[in-house]
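Have a look at this one before I ask anything.
A protein chain is absent from this complex, but the other protein chains hold their places.
Labels run A and B following the written order; every chain starts at residue 1.
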Amino acid sequence: MTPLASGAPDGPGAPAPLARVRNLAVRHVGARTASPAGATLEIRPGEVVLLLGPSGSGKSTLALTLNGLIPHAVPAEVTGTVEIAGLDARTTPVSVLSTHVGMVFQDPDAQLVTGTVLDDVAFGPENLRLPVDEVLARSENALRRVGLWERRAENPDRLSGGGRQRLAIACALAMGSPLLVLDEPTANLDPAGIEDVYVALHDLVRHPDGTPRDHAILLVEHNLDAAVMLTDRVVVLDAEGRTIADGPVDEVLRGRAEELHAMGVWLPVSTLAALRLRRAGWVFDRLPLTPDELRAAVTAVPGPASAPRVVTAPVTAGEPVVEVRGLTLRRGRREVLHDVDLTVRAGEFVAVVGANGAGKTSLVQAIAGVVPVPRGTVRVGGADVARTDARSLSRRIGFVFQNPEHQFIAHTVFDEIAHGLRRQKLPDAEVHARATEVLRRFGLEDSAEQHPFLLSGGQKRRLSVGTALVAGAPVLVLDEPTFGQDRARAEELLRLLRELQEAGTTIIVVTHDMHLVTEYATRTVVLAEGRVRADAATADVFADEALLRAAGLRLPPLRQALRGVSHAALRGAIRLADLPGGAA
Amino acid sequence: MSVAADPYAEVAASRRFLTGLNPLAKLAGPLPAILLLVFVRDLATPSVFLALGYVVILTGARLTRTVALILGVALPLGVVVFGVGMSVWIDASRIDRSVEVVSIGAWTLYGGALEIGFATSLRLAAIVALALIAGLTTTGPDLVRASVQQLRVPYRVGYTALAAFRFVPRFRHELDIIRQAHRVRGAHGGRFGVVARWWGYVVPLLAGAIRHAERVALAMDARAFGAFPDRTERHLVPFGVRDVVFLAACWLVSAAVFVVLFPWTLG
């Protein structure tokens, strides 16, 4: 980490800023208030700036104003100044700004235009009418910098998620812009893909010896564990979207961590852990930001003599509710699951993890009867899934798809919930009473008459869980419910799931977020190439790094930090909740 | 209807002459014949054009499975089935009834009806065969590039089409998931189940599709799409001497056939 002397006023000799934002307020068409409502920041050559703020504070909006997409492509009312290399971004065309600011968005698939990797990178320079030689030179240079030159002739569909996001970075680089803006570039990736992207970004801004190169980056990212290692400076927006902190990483993240945490800004897991330990009496001179720093900090000092960690006995689970025996599943011509056995007991919270293509979705879909299975291989609540019709199955097990919108079938939120009850031919009064009860429980009673598509992302997710539960299913299966969502919203959902679990529902989730797995799941099933590689208590699964790596997974940050730490209160802790210093 | 897995894939480099021609030449060459065929009523003219279409495709295109299936099975079968099917509907009072082919109760299929039915089906088959000259040897991207480079279709429309090729597999996958998701929720049974079910897929599919399109549009704008009235073209699809020769040959041969067979009666 090389914090630069930025945030300071322009001294003589200081490089001119690439971007200068002053009191920026943006009101979207149809929105009542502006967000951001007063953002101020500067980005100088060679700097990596991390933009933080609670959800809805206007980080993505700010990013879009930097190359003029707001207001030129997305209508909105913009006040304040946005200057890019001295140009007014509100009046300069996007095409001119695009040579100063390159953009990388969240969804890699939404950034592909043509049929090959090379054509895609060349697309931008071609739009600028550069001569063919120059187009090719720039494309080659950009592809080499992200390590994709060898694969230039391939269809981008064949790249992994991380590969496609590196391609998007190359496309931005080929525009020749000195400033790169990335808005949650890793939210859609699995752990290996995230690592892939950050390695590429690191190469982009640092020479091998660690000195900065000339590219500047503005990074909007919820996954701070990966981002802090790269960052020079942090800018924080409050809930309304005003800049409330702007300074080097040390000053902002280490110095004001408690305050940011209270505001709802996500912090690196290692920092959260340290805050918790501090409450338990540990002393940190410098608050750790990375797993390595946390490990160094807790091994350097003996720490307070607290009682050894009480290992809570695993919840004694009840009767088996899901039994999979010798399940072999074919999809198309391929066999995707080979002889899988799995038992889930009532009241468990089971996570299914594994690399892309390991068969996670196939397994849970087979359990919920979404795809046909051979007779006698899957039993839910004692009934053979292969012989049970959809209606009675929905009373035994609920399935929540990744994208809630795919599952909506009615025109109002109320009808959406009531659908499952009406199918059971219940009397109208009871339908009304039970649906209202579910709406209240999920905090949706005020939106009962709205169209489901008009809800916010978090509300849509709660509604989809509600629709799966309303029929009274004791088992709930969710396939990557946190995909593409920020951490705060993911936490909200998992907390809801835990409440359901505590009320007796059995939960099975597929997810790529190792941190969430360790925080919430009582048991973890690791799949690799269609077979069960491990099936044990979450703590035991995450104790075996070799196994995880072999299955294409990574250790969650806290586990990385506490690897080999021998302090009695910390040994074997995998969840923040395991650490001393909790409120209770 | 065969579906190519990768619409961007180049047609395998081939020495057959059709693959090297400009897509517009291949579309425009048979066009006059196609238009005139609509107004033809005899059996000979469509038969000649059908044969010509086969000859051009068989000599000019690579004989893949698709080509073989279309030319060898689909088209001949279509001619027979459609020819018979049409003749059933012909008004018996206005035709030559000297030959009775089949007689079922009061209804009789006459040779004259068959003749008209087959004239129609051969005509349609000839039109299809001529259109296949371009269809079997042209890729989507080449068609788009040629339209932009020679027809002056705005390049923003052309490149939008290129970007939209990606929508097809994506939306198809999305439609599969929506169908699964609705099945899990047990949506819509009943007598009009099929219609109601498909109706339920429409809004989620289109809503997701449009939102995806809006994101792609932002990414394209961010890369200066549409900044200038034209853009650098790395892949040129020239309209060369060969194309002129092909075009002229097509038109001359078509004209010759129509003159020799002259399938209309004047006055």
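Please note the rule applied: a contact is a pair of C-beta atoms (placed from the backbone, for glycine too) under 8 Å apart; a residue touches a chain by one contact, two chains touch by 3 or more.
Here is the rule we go by: contacts and distances are computed from a predicted model.
J.: So which of "Multiple sugar transport system permease protein", "Chemotaxis protein CheA", "Predicted acyl esterase" or "3-isopropylmalate dehydratase large subunit" is the UniProt name of the chain that got left out?
T.: "Predicted acyl esterase"
J.: Determine which one of A:Arg27, A:Arg278 or A:His411 touches the chain that has been left out.
T.: Residue touching the absent chain, from the options given: A:His411.
J.: Can you say which of B:Leu43, B:Ala196, B:Ala213 or B:Val253 touches the chain missing from this structure?
T.: Hidden-chain contact among the options goes to B:Ala213.
J.: Pick out which of B:Leu18, B:Val56, B:Leu109 or B:Val144 touches the chain that's been left out of the picture.
T.: Spelled out, the listed residue whose C-beta touches the missing chain is B:Val144.
J.: Going by the touch rule given at the top, which residues of subunit B touch the chain that is not shown?
T.: Touch set of subunit B with respect to the missing chain: 1-4, 7, 27, 34, 38-39, 41, 66, 70, 78, 81-82, 85-86, 89-92, 94-95, 116, 119-120, 123-124, 131-132, 134-136, 138-141, 143-144, 153-154, 156-157, 160-161, 163-165, 167-168, 171-172, 175, 198, 201-203, 205-207, 209-214, 216-218, 220-221, 225-226.
J.: When the complex is taken as a whole, what residues of subunit A touch the one chain not shown?
T.: For subunit A, the residues touching the absent chain are 28-30, 73-75, 411, 451, 453-454.
Operating definition for what follows: only the chains that are shown with their structure count from here on.
J.: List the centre-to-centre spacing of subunit A and subunit B in whole Å, with centres computed as mean CA coordinates.
T.: 45
J.: Which residues of subunit B touch subunit A once you look at their complex with the stated criterion?
T.: Interface residues on subunit B, with respect to subunit A: 6-9, 141, 159, 162-163, 165-166, 169-170, 174, 177-178, 180-188, 200, 203-204, 207-208, 212, 215-228, 230-234.
J.: If you look only at subunit A, which of its residues touch subunit B in the complex?
T.: Residues in contact with subunit B: 64, 67, 69, 72-74, 93-96, 98-99, 102-103, 105, 107, 109-116, 119, 122-132, 135-136, 155, 157, 168, 171-172, 175, 365, 368-371, 390-391, 394, 399, 401, 403, 405-409, 419-420, 423, 453, 467.
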